[in-house]
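Dropping a structure here in structure tokens format, bear with me for questions.
A single protein chain has been removed from this complex, and every other one stays in its place.
After this line comes subunit A, so read on.
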């Protein structure tokens, strides 16, 4: 069972992933990053074995690093015109 300190850490990681996801300038990548983070955490919610929890957490942290770097790269090369999906939504 995850202690409350570990639980807070896990939630903080998810929040960071979602915050980084919103920084992507590409519509498809942004939606995928949000969706995959939420689904990934939901699928792993039932983990009880501490080593697999640690492995999943470490994997999440490394994905966060990748996402942070790539959000910067994508914004450097963002096309001036957005996707039609964004042009419509308010």
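Throughout what follows, a residue touches a chain if its C-beta (ideal position, glycine included) is under 8 Å from a C-beta of that chain, and two chains touch if they have at least 3 such contacts; residues count from 1.
Simple rule for what comes next: contacts and distances are computed from a predicted model.
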What does the UniProt entry say the missing chain is called, choosing from "Proteasome subunit beta", "Myelin protein P0", "cysteine desulfurase" or "Small ribosomal subunit protein bS16m"? "cysteine desulfurase"
For subunit A, residues in touch with the removed chain: 24, 28-29, 31-33, 36, 39, 63, 66-67, 69-70, 73-74, 76-77, 79-87
